[in-house]
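One chain of protein is taken out of this complex; the other chains stay put.
Going in written order, the chains are labelled A, B, C and D, and every chain counts its residues from 1.
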Amino acid sequence: MDVFLQTLVAGVLKGGLYALIGLGMTLIMGVMGIINLAHGQFMMVAMYITYVLFHFFGLDPYTTLIISMPSLFLLGVLIQKYLLNPLMKVESILPENQVLMTVGIAMVLTEIARFIFSSNYLSVRTSYSSSAFYLGGISFSVALTVAFGFACFLTLSLFWFLIKTDLGRSIRAVSQDAEAAELMGIDSGRIKVVTMGIGAGLVAAAGTLLLPIYYLFPDIGGPFTRKAFIITILGGLGSTVGAIFGGLTLGLAESFGATYIGMDFEDLVGLVIFLLVLLFVPGGFKRFTKV
Amino acid sequence: MAFFKVQGIVKFFGGLAAVNGVSFEVKEGEICGLIGPNGSGKTTIFNLINGYFPLTKGEIQFQDEKISGLKTHQICQRGVGRTFQVVKPLKRMTVLDNVIASAFLRHHPRSDAIKLAEETIEFCGLTHYKDKIAKSLPIASRKRLEITRALATQPKLILLDETAAGLNPHELEEAIALIKKIRDSGITIIIVEHIMKVIMTISDHIVAINHGMVIAKGSPTEVVSNPEVIKAYFGEDYRA
Amino acid sequence: MLKVEGLNVSYGDLQVLWDVSFEVKEGEIVVLLGANGAGKSTTLKTVSSLVKPTTGSVEFLGARLDRVPSHKVINHGLAHVPEGRRLFPEMTVEENLIVGSLTREAKAKRKTTLEWLYDIFPRLKERIKQPAGTLSGGEQQMVAIARGLMSLPKLIMFDEPSLGLAPIMVTEIFKVVEMVNREGVTVLLVEQNVHHTLAMCNRAYVLENGRITLSGTGEEFLNNDHIKEAYLGI
Amino acid sequence: MRISSFRLLAIVSSLLISIGLSYAAEGPIKVGVVLPLTGEQAKFGEIEKNSLVMGLEEINKAGGVNGRQIELLIEDDTGKPDVGRSAVEKLISQDKVVALTGGYSSSVTYAVCAVAQQHKTPFLVSTGSSDKITEQGWNFVFRIAPPVSEYPKALNSFLSEIVKPQSVAILYENTLFGQSGAKEFAEQCEKSGIKVLIKEGYEAGAVDFKPLLIKVKAAKPDFVYMVSYVMDAALLMRQSKELNFNPKLFVGGGAGFTLPEFAKNAGNAAEYVFSADLWSPQLPYPGAKEYFENYKKRYGGPTEYHGAEAYGCVYVVADALKRAKELTPAAVRDAMAATDLMTAFGPVKFVSYGKKKQQNALPTYLVQWQKGILETVWPKNVATKPYVYPVPEWSGR
Partner (left out) sequence: MKRPSGPFLLLVLLLILPLILRDAYYQHLMILVLMWVAIGSGWNLISGYTGQVLFGAAAFFGFGAYTAALLSSKLGISAWWGLPLGGILSVAIAFPFGWICFRLRGPYFALATLALNEIFRHIATIWESLTDGMIGILVMQTFISKLPYYYVALAIAIFSIVTVDLVMRSRWGYYFVSIREDQDAAESMGIDTLHYKMLSLCISAFLIGIAGALYTNYMGFIDPKVVFSLHEISIMAILVGIVGGVGTIYGPLVGAFIMVAVQEIFRTGGFGILHFIGQSTGWPFMSGIIKYVSEAHVLSFGILVIVVILFLPNGIVGDWSLIRKSLVNSKKPAV
């Protein structure tokens, strides 16, 4: 029973973080229709920002959120404005050239990070990095629990933003019908730029929150990009509530896979679930959430 | 035995019936016009005949064989060709290559396919554009290319979807002439058209649709004077 | 109020509008009639700057709309209720309406406008929290109209509001259009449904193959055979 | 249109070729080095490169080889076998090196060794730890480091003499190092009667090891053997502590568990963790300590056994060049085969045993983290501190 509960807890905590990663990707998918294969690399950039602030200015990783998120917002904005929006006008044989563009962006970001920081593993060690508390014999990593809490908070903030503010409503309007949104006075080009910024900002938060318990090197983006698109498709493209389901599903699937099948199969379980959902539940879990 | 027969076909999208119990027959060698106001379900009927959408209910027969349930390409192989309302040229291929790709359906050695393609292009009067890239053609020629490509599959029945929309009067005359020429070559035609002038002049037989249901059938003059049809077009209490 | 002059519009190499000119005066209901594919929707899209004309001008209350990006047109007091309603299906009725009032002035009066519209459309009030995609066609059309009105426009354009609706709903929608006009909003209406529209409009234009072929008052039109010819080819 | 594009191609290619050929300078004795200087493994390539350069400068300063200076031509293999092969082909055929050294990742090293063998150029492998590399019967390939299967040699004697465990759980990363290390260790355990309760791999870079660790904890093994790289190692230990998982021993199979970053990242969870090790600056080899100190002074960071391997290599190469009858690859090979040299990395002598050929047989060590310092604890004759065993529970550390 302990094994089961501990696995469950591990899965849920990790799932919360995954949801945060998936949310940004989902938002981008919904509004732009782009699968952003540089998403994990955005996260990597945010982690480096946190690292630098911690290492050179002694800032606590959690306080660096107020810098890493806006920085990544800006990065997302610039990329959308100068690389992806112009692509709309380029005619190419392969309509997937936007996806290919994000692959190129991912490579460039990774290599720039390597240029500056080399391939060395870097980490941010804080007092809470390796402490844990216990509830009925089940251990909760402090940092992971805090990350989970932040993830919940950011998710709720995002919902509040999307539902209660005009900008949020505009984003949803563009994702549902861009031309009609134009008629309502919404500048869809600007909304795309803003959305890319928000998506990057969200994954930046995930990176910053993960750093105290994890570590950092330039190639860390790739695996998280893969996780992000798995989450996005699990959740049903463009559905924010779905992304949370997707994140939790992936977190739990990985944990239970690792415990009951074998840690070798951790990634495999995620990928297989991804394919099954892609094939047999075309709308992802969105189908079951109705939102 | 009917050449082509649609029996009580129904199509639901979500909870809405786009086509609700449509039945009609087409005799070999005639031109059948399908009319109805915007959104009445004409193109959906084409998509159902063509196998693009699966039927919710009903049956479609062609030459005494059930073709509903078959895949689009199988229906085409049985001898039903179609054009699209929004033209779908193979944009980066030349006109000739577009038609060759179709001609391969029944003519295997490449030389045979090219021969058929060239003949069909000639038949449709596109020879002038033969080596042009499809996306560079003006709209009238693109519409004509749709027909050419459908003809190159050597169909027995051809579905023409708004072939005349967007053409100027001169082009319209040419389009009408072409449609007649196709009929004269022995191919049966079902045509959806908004430009009444076209449909009135060429149809042997008209089926009028509104809200996914047949509201009138018969000769052009019969259908146009049918009060239901007038109501559908002009509103509840229009005094004809 | 709205003055459209010499519009020529092409999609790529396909010209759809040829020298289209017309005018809407304050307080009027003006109808653009025409068969499918005649260029009615394109005309409206050009007016709201979604489509840019090759030549010609759109002047609204002294401003050249054809030079304004489409999302800024609404700031000039012109709303466009598009063909096929184009609601945001996953947003609730209320959210759809709110998205209609993003301009500064409309935003300030959002609350009162909402109340006003719920008075006009009591049916919508019952469904505030329902996602717009789950409403019936007639209700959706009402949401679309209400959403257009949320920006407190001086002129509102309707693109085939009766499309795909049951006859009873069609009558109701046209009542709404008339009511909107009585509330002081100028209306430009695109329709196939000749009878209803001609009965209520001040003036009408007929579009045929991208050209304006006829213009006059509603009464004149009701008794003109040309309409019938354009529609039924007889 | 087609023709002109090919003409352009031809021009570009001939240009590149002429440039390549024109670059061939006369000078000192050339030795080629293949290391990953970019890509994921660049960190180790960098340490090895620095150590090589340091050793080289010492040798050259002391007069070089018979009065001639040595030049190292260092090529980047980017961690990819095909690129490593490009590098070594270039070194041999263009730069005409007389000997080669380096070789970090096993896959690259293998590909590179095959080329060296074909061109009859001696290759002294510094790291490339796959057992198979010296099992091919290649007479131009030498390896200074022990193969991965021999890393836990000292651990085995420690286990049989002191701990006498009944059962083990083996965790390993899914890399060549992890998989082959775990496989060999499992076989050794079966042989000596230790029951392998769990043997499970994981994809390097996992975020959360708890599912794996609770399973291991539930199986109650006497000790846990882990073949992991540094960051995974730190996470494994931290999460073991969080789970309050208390086997008799935690043992690392070398690699990650001996690095300073491990202690830094695992914090107090690193305390009393054992690890197999190939080298440490406290070992009684001449120059070991100096090498460690000098490296730290010069490059500002600590070095570890990979660096020592490379540092040893440059001395072995210089020694072979010195003794070679003439400066041809074949003569250098013969000289290298007769090597009997004490280096800072340890004694170097290439012997053949089992399937292996020209393999340096080195003793290995057991180290333990004590108060944040890595102490050599086994074999007793080289121990810097006595081992701490039994290890106190987490609550007592």
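The criterion applied here is as follows: a residue touches a chain if its C-beta (ideal position, glycine included) is under 8 Å from a C-beta of that chain, and two chains touch if they have at least 3 such contacts.
On a predicted model such as this, the values are computed, not experimentally measured, just so you know.
Counted over the whole complex, the shown chains touched by the missing one are A, B, D.
Only one of A:M107, A:I138, A:C152 or A:L167 touches the absent chain when the whole complex is considered: A:M107. Touching the missing chain, out of B:L55, B:V95 or B:A113, is residue B:A113. Among D:S130, D:T343 or D:T376, only D:S130 touches the chain that is left out of the view. Of the listed positions B:I31, B:I45 or B:I100, the one in contact with the omitted chain in the full complex is B:I100. Residues of chain B in contact with the chain left out of this view: 50, 52, 71-74, 76-77, 81-82, 84, 88-93, 97, 100-102, 104-105, 108, 110, 113, 149-150, 153. Summarising the interface, chain D meets the missing chain with residues 1-6, 9-10, 12-13, 16-17, 19-21, 23, 25, 37-39, 75-76, 78, 80-83, 85-87, 89-90, 92-94, 106-107, 110-111, 114, 118-119, 130, 132, 136, 174-176, 178-180, 183, 201, 203. Across the interface with the omitted chain, chain A contributes residues 35, 83, 86-87, 90-97, 99-101, 103-108, 110-112, 114-115, 222, 226, 229-230, 233, 264-265, 267-268, 271-272, 274-275, 278-279.
Note that in this section only the chains that are shown with their structure count from here on.
Centroid distances from chain C, each centroid being the mean of CA atoms, peak for D. The geometric centre of chain B is 32 Å away from that of chain C, both derived from CA atoms. Chain centres here are Cα averages; for chain A and chain D they lie 36 Å apart.
In this assembly, the C-alpha centroid of chain C lies 75 Å from the C-alpha centroid of chain D. Looking at chain B, one finds that none of its residues touch two or more other chains.
Judged by the touch criterion defined above, the protein chains link up one after another in an open path, with no loop closing it.
Of all possible chain pairs, those that touch are A-C, A-D, B-C.
Within the complex formed with chain A, the chain D residues making contact are 38-43, 46, 171, 174, 200-203, 205-212, 214-215, 218, 230-231, 234-235, 238-239, 241-244, 261, 264-269. Touching chain A in their complex are the following residues of chain C: 48, 50, 69-75, 79-80, 82, 86-91, 95, 98-100, 102-103, 107, 147, 151.
Taken together, the chain C residues at the contact with chain B in this complex read 13-14, 16, 35-37, 160, 163-164, 166-167, 170-171, 192-196, 209, 228, 231-234.
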